[in-house]
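Let me begin by handing over the structure; questions about it come next.
A single protein chain has been omitted from the complex, and every remaining protein chain is retained in its original position.
Per-chain residue numbering starts at 1, and chain names A and B are given in the order in which the chains are listed.
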Amino acid sequence: MPDVASVADRVKRLIVDNLHLEGLRPEMIDEEAPLFGEGLGLDSVDALELVVAVEKEFGIKIKSNEIGRDAFASVASLSRFIAGRL
Amino acid sequence: MVITALGTAGAHGCGRAGLARALAAGMPPPATEVDRSGGFHRAGGAGRALLTPIAALVPWVPPAEARRMGPPSRLAVAAARMALADCGSNPALLAGPGTAVVLSTAFGPTSFSEALLRQILLDSPEAASPYLFTESVANAPAAQIAIACGARGANVTLCQREAGPLLAVGRGAAEVAAGRAERALVGAVDEMSPLLHAMLDRFGALARPREIARPFDRRRAGVVAADGATVLLLETAAAAARDGRQPLARVRGWGSAFDPSAPPTGWGRGSEALGRALRRLLARCGVQDIQEIDRIASGASGSRAGDRLEAQVLRAAWGAAALPPVLAPKGVTGEYGGGFLAAAVLAAAGVDGVAAAPTAGFDAPDPELGVSPHDGTPLPPLRALLASSLAAGGAAAWLVLGPP
Partner (left out) sequence: MPMGATAATPAELAGAKSGRAGRRVAVSGAGAVSGFGWGVEPLWQGLCAGATAIRPFSRFDHRSHRTHVAAEVPPPPQGSVPVAGRSAGGRRSASDRSGRQLSLADRFALAAAGEAAAAAGLDAALPGLPEGAGGVFFGSSTGGMWEGEGFVAELFGGRRGALHAIASQQVNGPGDAVARRYGFTGPVETVSSACASGALAIGAALAALRAGEVEVALAGGADSLCQLTYGGFNSLRAVDEEPCRPFRAGRAGMSIGEGAAVLVLEPLERVLARGARPLAELAGAGSACDAFHMTAPEPEGAGAAAAIAAALEDAGIEPADVDFVNAHATGTQLNDDAEWRALERIFGERARRLPVTATKAGVGHLLGCSGAIEALVTVLSLARGELHPVPAAADAIDGSCPAALVTGRPLALPAARAALSTSLAFGGSNAALIFRRWTGPSP
């Protein structure tokens, strides 16, 4: 089983590198906090941008109906989702 | 119909004061080296443009908001906010269904379109970035203005090259005049990406080897490209008076025409017909005698063919009568980015020295044209100003402005 913690580190790095959130560093991201709405306050387009980055980084394919669901609720849930696909 | 605010961003910086000073002095801001590392530019080609200092936009569009905006959206939203600040109004003025937005752009968001195409064509379509796509559509700046200001009236983006800015003013004015909007934010935005700059050079549009715009000059050799945005607030005189907003200038009329002899990327030979169209427009605006127009703000830019047609159209419209003083602000503002529109409004507003500004880049008249732009000699206050722009491809747009 791939190491979820290292996946999470890479996901946080993707968020910082791709979503242009001013002043954000990976260590500032709470893995359990909501990504959308509150928490980081990302929206649907941010989600899609993150999906493109995740697909490229991890070499996986994410289906349209998987986006915005529970898998994407937080960094932690997204990392578990990705790890399950590796 | 009156203009009660003007926001403008360009190489001169942000706000109209800097632009007004440059115009009055006949001194263009310094042009900047365009990034040629993409390899699109040709050796010996033009390499400079009048570019807006990005840092100057930050106070108007903070990073948290700008993070998903492309360059044109940032410019446009900044200019809209500058306009609001210019008239000292509460943001609540613009929020609601009564505010229309009409913007023009000559080429749309070119840097994001290019980046998106790189992803799709060189990497893979699956690498296409949603950020880039949403901001690569021509209407992104107008949509962002609407979101930033809460403007829920009509939202229209026009693409008609160099005639776009005056067309956008006319369109917005029509919305207000017909009662479909209470007010309109109107204007123009262009970015000048390295690829676009290189393409304009390949079409021979840019001034070389000396990168100076020389409107109407015998040695004119092309335009100096610029980026930027200008946004005006248009409303009825009654609404402005009711809210205590002082008009900058009056809009007396607007109109447009087309020259079907023009090729898609150039100017044609239809000056006589365009001259007649201009006469018809002036008559519709209630200008009984063409000599009531005592100032012209010409869109002449240093283009050999464009300036020639502009001169021919003005001569055709004026016939035997002498032309009034002709201002040619693109010697200072460059071509694209809305600077010309701002300059025309500042001239009509009677801002110090702008309405009698010397023409940057002009040294010697071209005998073929029979038009010499103004040399900076003081002039009496103007009563009616005609702004004129002729687009590559054939469109023509005019605006008749008056003092406040």
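Following the convention adopted for this analysis, contacts are C-beta pairs under 8 Å (C-beta built on N, C-alpha and C of every residue); 3 or more make two chains touch, one makes a residue touch a chain.
Quick caveat: nothing in here was measured; it's all calculated off a predicted structure.
Visitor: Report, in label order, the displayed chains that the undisplayed chain touches.
Guide: Taken over the complete structure, the missing chain's partners among displayed chains are A, B.
Visitor: Among B:Leu6, B:Ala151 or B:Ala249, single out the residue that touches the unshown chain.
Guide: B:Ala151
Visitor: Going by the contact rule already stated, which one of A:Leu19, A:Leu35 or A:Val52 would touch the omitted chain in the full complex?
Guide: A:Val52
Visitor: One chain is left out of this view; which of B:Ile212, B:Leu281, B:Val326 or B:Leu382 touches it in the full complex?
Guide: Candidates B:Ile212, B:Leu281, B:Val326 or B:Leu382; residue touching the omitted chain: B:Leu281.
Visitor: So one chain is hidden, and I want to know which residue out of B:Ser136, B:Thr333 or B:Ser388 touches that hidden chain in the complete assembly.
Guide: B:Ser136
Visitor: What chain B residues would touch the chain not displayed?
Guide: Chain B touches the missing chain through residues 1-2, 39-40, 68, 97, 101, 105, 107-108, 113-114, 116-122, 124-126, 128-130, 132-140, 142-144, 146-147, 149-161, 167, 170-171, 174, 177-180, 195, 199, 202-203, 236-238, 252-266, 268, 270, 273-274, 276-277, 280-281, 284-286, 393-395, 400.
Visitor: What does the interface between chain A and the hidden chain look like in terms of residue numbers?
Guide: Looking at chain A, the ones touching the missing chain are residues 43-45, 48, 51-52, 64-65, 67.
Rule of thumb we're sticking to: only the chains that are shown with their structure count from here on.
Visitor: When the C-alpha atoms of chain A and chain B are each averaged to a single point, how far apart are the two points in Å?
Guide: Taking the average C-alpha coordinate of chain A and of chain B, the gap between them is 42 Å.
Visitor: If you look only at chain B, which of its residues touch chain A in the complex?
Guide: Of all residues in chain B, those touching chain A are 63-64, 67-68, 126-131, 134.
Visitor: In their shared complex, at which residues does chain A touch chain B?
Guide: Going through chain A, the ones touching chain B are 19-22, 45, 48-49, 52, 55-56.
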